[in-house]
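One structure is given here, and the rest of the page talks about it.
Just one protein chain is left out here, and the rest sit where they should.
Right after this comes chain A.
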Amino acid sequence: MATAMAKTTTTTMRASSLLLVIVLLLVLQLNSVLSWKKDEFRNCNQTPFCKRARSRKPGSCSLVATDVAIDDGDLIAKLVSKEADKGHGEGEEQQQEEEKEPVKPLIFKLSVFQNGILRVKIDEDPSLDPPKKRFEVPEVVLPEFENKKLWLQRVSTEVINGDSGPSSIVYLSDDHDAVLRHDPFEVYVRRKGGDRVVSMNSHGLFDFEQLRKKKEGEDWEERFRSHTDTRPYGPQSISFDVSFYGAGFVYGIPEHATSLALKPTRGPGIDHSEPYRLFNLDVFEYLHDSPFGLYGSIPFMISHGKAHGTSGFFWLNAAEMQIDVMGSGWDAESGISLPSSQSRIDTFWMSEAGIVDAFFFVGPGPKDVMKQYAIVTGTSALPQQFATAYHQCRWNYRDEEDVAHVDSKFDEHDIPYDVLWLDIEHTDGKKYFTWDRVLFPNPEEMQNKLAAKGRRMVTIVDPHIKRDESFHLHKEATKKGYYVKDATGNDFDGWCWPGSSSYPDTLNPEIRSWWAEKFSFQNYVGSTPSLYIWNDMNEPSVFNGPEVTMPRDAVHYGGVEHRELHNAYGYYFHMASADGLLKRGDGKDRPFVLSRAFFPGSQRYGAIWTGDNSADWDHLRVSVPMILTLGLTGISFSGADVGGFFGNLEPELLVRWYQLGAFYPFFRGHAHHDTKRREPWLFGERNTELIREAIHVRYMFLPYFYTLFREANTSGVPVMRPLWMEFPSDEATFSNDEAFMVGNSIFVQGIYTEHARHASVYLPAGQSWYDLRTGVAYKGGVTHKLEVSEESIPAFQKAGTIVPRKDRFRRSSTQMVKDPYTLVIALNSSKAAEGELYIDDGKSFEFEKGDYIHRRFLFSDGKLVSSNASPPASSNTPFSSDCFIERIVLLGLSLGAKSAIIEPANHRVDIELGPLNLRRGQMPSFPTIRKPNVRIADDWTIKIL
C-alpha cells in the first residue's frame, strides 16, 4: 500500500497538481479506516443512565426491607428509603436542585423453585398509581416453571454475624438458604454452613429510578448524533451490584467478541474500559476483542471457582444493559466489609428500564447451573439431523444455475453437504417470501432437485418489510396496524435493504401468529417442505436509526417503549418464524430457523450464529470463546461463519477454519458478496482434500453430535463446552478459551496462527487422551508441545469414553441413516469406558413421545455391554433401526485376543489390527472387532476372549 501510494504520488506530482495529491492522500487514509464505526455507537459516558449509575458510590443505597411476610407462598417485603424517614441523607449532593418527592416504597418478592432456583422481583407498587406499568418481558420464562415453585410456609429471622439488624431466612434447597437482610437491604444465597454463594446489593449500589411526572422546565430528551430520543417517561433505570463468592472467574453475558473468562472493566490498575454492553446491534466489521455489544443479549452470568464450584445470576430484562466486572480492590475505600474468607468477584449491573426480575442459581456443579437456567428459559430445541451437518452459504448464490453448479461441484469432489442457502438477493426487490423470477424462475423445482439428493435449502426472511404499496405483506400489515409505531404514533419507517421499511410488532401474539401464517406453503409461494428459514437483521437493524437500530421511543404493543423491549425484539421475531415452520409442517416437522439476534429463550426456536465476522486469524480465534459463551448461556446450537464473512483469506486460514468449524455445533461456510468465491474446491487439489477431510470429520461424528444435541435438549448442558465444565477442579482450564470439549469425550484446540509448526496444548488432568487421527495416547494434566501438520488441528478422545461414529461418507446426512456404526472405545487406566448413543427419526417430534433409541455402552472387565438407557416408550409405534455396528476399535487395549464372542447369540467374531480411521496412507493399527454386526437397537454383550 505504501509503495503504491508513493508511486501514485510521484506521477501525480508530475501532473503537477498538488491539490490532487492532497485529495488522494485523504481518500487513501479514509479508505484505511473503513471498519468499525466506533463513533456511531454510544459509550457509557454518552449514555446518561450508564454514566449516572457508574458514578454511584458503594453504600449509596438507602433502602431497607420492611413489612417482611410470607404471602401466597412467596416472601414479600417493602423496600423503603431510610432518607424518607430521616430526611435528606448524605450522598445525595449530586441531585442538588431536585426537590425530593417522597420516595415511594418498592415491592419486593422472593420465590423459591425446585432445583435450587431463587427468583427475586422488585417493581414499583402498582397500587400507588405509577404513570406507566413497567415492562416485564413476557414469554421467556417457561410457563411450566411456575409449577416448580416451592410454596414457602415459614420464614425464620436471625441476626447474622455482627449485623446490626435482623435478616429473614427461607429454605432454598436442602443445602442452601435464601437470605433477605433488612437493613441495609441485601439478598443472598448461603450454604447451610454459612458460606455465601451469590448476593445482591452487598455494596449498596442498588438504585431504582421510579417513574414520575415531568417537572416544569425539565428536559427529558436525549440526543445522540442526529437522533433525538423524546424519552416521554423520563429516567427509569435500575442498577445494582451482584457478588459471586468463591469465584475464580465469571463467564457469560453474550454477545461480545472477547475472552471466555470476563476481564475486569473497573478497578485499580485496570485500563479505562467500557462496561460489557448488552444492546442488540448490527455492528459493521466488529472488532475481535471488545466489550462492545453485538447482535444478541443474554444477561446471565456464571461464576466458577475451584473450591465452591459454580453459581449463576440471571436478570430477565430486555432494555439496554451495561455490566461492569470489578477488579479486586475496587471497593477498598467503600468501608463495606464482606465475608473476607471467601474470594469473590463483584459485578455491577445497569439497565435503562424494566424491572428487577432476577434468578439466582446455586449450582454447585457447572452442569447444575446449566440445568437450572434451562429450567427457567428452556433447553435447546432438538434440531433435525440435517441441520447438524454442513451448510453451504454465500451472499449470494445468484440464480438457479449457480445453485445447480455449486451443488454438482460438491458431488464432483465427494464433499458432503446438507443445506444450500440463499441470501437477500434471491427475492424480488428484497421483499421476503418472494422470488426474483428472472434469477429463480422455478424455485420449487430447484428445491426438489436438491431434495432428491437429501439436501435442503434455506432462504432468508428479515423483519424489515418493504414499504411498497404493491407488496401484499406491506398492504396487509399497514391495514391491520401490525407495524411498530414511531413516537408520534405513525408506522415506524426506517431504512434497510429494501429501502424504506417497516417492522412487524412481533411482541404482540396476534401479530406473531399472523406472521407465522406467512410461512405456509400456500402463502410462501415457491416454498417446498425442504425449505427452511434464516432470520437476519432482527436486532432490528435500521440503517438510518440511532446506532443502526430502532429509536428507543418507538412504541410497541401495549404501549411498550422500544427501549424496554429492544433486546428481545429479535427473539419474538425468531419465535414467530419458528412457529411458522411448525404450523407449516402441522407440528410434525422440527423447524429450522437461524437467527442473528437472540435473547434468553432463543435456544427454543433455533440456531444462532455470531454474525458478520471477518476473514482473519483473530476472528477464527475469538469464535471459540463466543460460541462457548453462547453455550454457557443456554444456546447450544451456534456457530461462526466458517471462512469469515468479510474479506478474502489465504487458503491456509480457510482450511484451519474448516478444521475448527467442523466441531462448531452449527457448521456453516458463508461469505460477503465482495469476496472471492470460496467453495471448498477452489483452492487447488491439496486444499480441497484438506477441506473435504475436515467436513468428513464432521459427518463421521454426526451420531455423536446428535447424541449431544439430545443431551442439550434434555438437560441444558451445551454441545460445545468450556474445558472447566468437564474438569471443574482443574484450575489450569478455567480461563482456557483456545480449546474446548465437544460433549464429554472429545477435546479440540484450534490452530490460530499462520504456518504453525507446533502448538502448546494443555490436556486436562485426570485422564489420558487419544489423538483422534493417530490413536496415540497423551497424558493429561500436562501442556504438550505438539507438532502440527496441515492435515488437522489437535483433537483427542478422552480415555474412558466410547464414541459412536459413522465412517461411510455420503452426499448428505440423509443417505447415512441406514449406514452401519463404528464404535471407538478409549480405555482408561482401569481398562474401562462408557458412552451413549441417541437415535430417532431425525425430523419429527415423535421423540417427545419416547420414539427413540437411547443406548448406553459400557466396557469393563473385557466386556462391552449395550443396554437400554431410555424409559419404556409411551408410543405404540416405537422408533426402530436396523442399523448395525460394523467395527469396534479399542484404544488402550494390548493386543492378544484374536476373537470375541457375542452374547446372547453366541456368535464368534474376529479381532484383528485395524486403523483408527479409514483413510489412505499408513496409520498405526489397533485391536478392531471385525464385523460384529450387532444391531444397534438390541441388548448384547461382546466378550473379548
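In this text, a contact is a pair of C-beta atoms (placed from the backbone, for glycine too) under 8 Å apart; a residue touches a chain by one contact, two chains touch by 3 or more; residues count from 1.
Everything that follows uses one rule, which is that contacts and distances are computed from a predicted model.
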Choices "Glutamyl-tRNA(Gln) amidotransferase subunit C, mitochondrial", "Transmembrane channel-like protein", "Glucosidase 2 subunit beta" or "ALA-interacting subunit" - which one is the UniProt name of the chain not shown: "Glucosidase 2 subunit beta"
Option from A:Arg231, A:His391, A:Arg721 or A:Arg811 whose C-beta touches the chain left out: A:Arg811
Residue of A:Asn45, A:Ser500 or A:Ser760 touching the missing chain in the full complex: A:Ser500
Footprint left on chain A by the chain that the document does not show: 8, 11-12, 14-15, 17, 20, 23-24, 26-28, 30-31, 33-34, 37, 39-40, 225-226, 284-285, 402, 414, 416, 425, 428-429, 436-439, 452-454, 468, 494-497, 499-500, 542-544, 548, 612, 672-677, 696, 807-811, 815, 818-819, 886-887, 915, 918-923, 930-931
